[in-house]
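The complex is shown incomplete by one protein chain, all other protein chains being positioned as in the whole.
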Amino acid sequence: MEKESASKKADEYFDKSVSERERAIFEGAITLGAIYHQFTGVPISSDPRVVKAVEQAIKLTMELQPYKEEVEVKINKDQIKEATEEPYNYDTLKGSTMEVRVTAKYGNARATVTMKHIPGLNYDLMFIERVTM
Amino acid sequence: MEKESASKKADEYFDKSVSERERAIFEGAITLGAIYHQFTGVPISSDPRVVKAVEQAIKLTMELQPYKEEVEVKINKDQIKEATEEPYNYDTLKGSTMEVRVTAKYGNARATVTMKHIPGLNYDLMFIERVTM
Amino acid sequence: MEKESASKKADEYFDKSVSERERAIFEGAITLGAIYHQFTGVPISSDPRVVKAVEQAIKLTMELQPYKEEVEVKINKDQIKEATEEPYNYDTLKGSTMEVRVTAKYGNARATVTMKHIPGLNYDLMFIERVTM
Partner (left out) sequence: MEKESASKKADEYFDKSVSERERAIFEGAITLGAIYHQFTGVPISSDPRVVKAVEQAIKLTMELQPYKEEVEVKINKDQIKEATEEPYNYDTLKGSTMEVRVTAKYGNARATVTMKHIPGLNYDLMFIERVTM
């Protein structure tokens, strides 16, 4: 199917009152929810090769989702154990060990949505960092 | 932490230009992405007890996410194998075998966002079905 | 495909030296790994309806995997927050908040394999609790 026609066909399902800003926010938010629930639980260590491989895999796969302009993933190595030769000594990826920033663009609108652990809330907060039109 | 203060603290992270409609859309979209990436891959059969248990677990857990008013999940039994005594005869849950509708409410705005397989797109489309303010 | 022939076809892929005990252990272990990596990250609260729904969904879906005789899941409510009306106050399911016991039967052998948090190891240990033949 042509790009033009696939986009148009999809757009028909959306409430007609939805603005370009709203659509960009929608597309970004889906990817935040997706990253958290797809990748938490992955075994991890502070080894830079492991950390880099996971950051890269999340970024490149999630940028395939519709209307993504950029996905940035930063895993906080300081919060992760250094794996040793011991068999039971490694960590698993948690929402609180990563910071994720997704930029989605739809039409002339661009939304940057972010996931970050907020100690004062004791929660991995997802929020709309910036929307421009 | 008091409800009031937790909400307020979180709100401070959001771009000040974000409207109540935009916030409701944002909160709904996160949950669509979350459901797809958390639950696809779960073994499933057309046995009504199994189907009901999965629908119920998705609904009740995902309604815990912030600002959810209702999560509705409908697994299409007709697309799922009837499990038999054979050991390798069952299905796994796919985006295309479920229809999900999430209603999020923030302030005076309410957004209903939906995931549904669209045969013409060959895609499990997530879209904003309705926003009201 | 007939039960007999599906099982036989699958068996041909296995190393001929594999015993019935070994096969039962293999089938049980797959399901332990599956449960941990499929379900951690699910939102949860100490509400008995939520806890019951998740336990039931894990049990009924994972019993569909080959050669499972029984899957038992116990979520430890005492380690989970009571969700309130606050939007950011709930937990997510972790390996350490559940205890899982899978019994697999192959031929005359039966293996019970278990996942349980071991405080002294600071690890959600998966182990072979009992094998009989």
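Going by the order they are written in, the chains are A, B and C; count residues from 1 in each one.
Criterion: a contact is a pair of C-beta atoms (placed from the backbone, for glycine too) under 8 Å apart; a residue touches a chain by one contact, two chains touch by 3 or more.
Just so it is clear, the structure is predicted and the values come from calculations on it, not from any experiment.
The hidden chain makes contact, of the residues A:A24, A:V50, A:M115 or A:I128, with A:V50. Think of the hidden chain as still there; on chain C it touches residues 1, 6, 9-10, 13-15, 17-18, 21-23, 25-38, 113-114, 116, 118, 120-121, 123, 125-131. Panel shows chain B; residues 36-37, 40-41, 88, 92, 95, 121, 123, 125 of it touch the chain omitted from the view. Counting over the whole complex, chain A has residues 1-3, 6-7, 10, 38, 41-45, 49-50, 53-54, 56-57, 60-62, 64-67, 83-90 touching the chain that is not drawn.
Criterion: only the chains that are shown with their structure count from here on.
Centre-to-centre separation between chain A and chain B, using Cα means, comes to 17 Å.
Distance between chain A and chain C, defined via averaged C-alpha coordinates, is recorded as 29 Å. Contact of a single residue of chain B with at least two other chains is seen at positions 1, 6, 10, 38.
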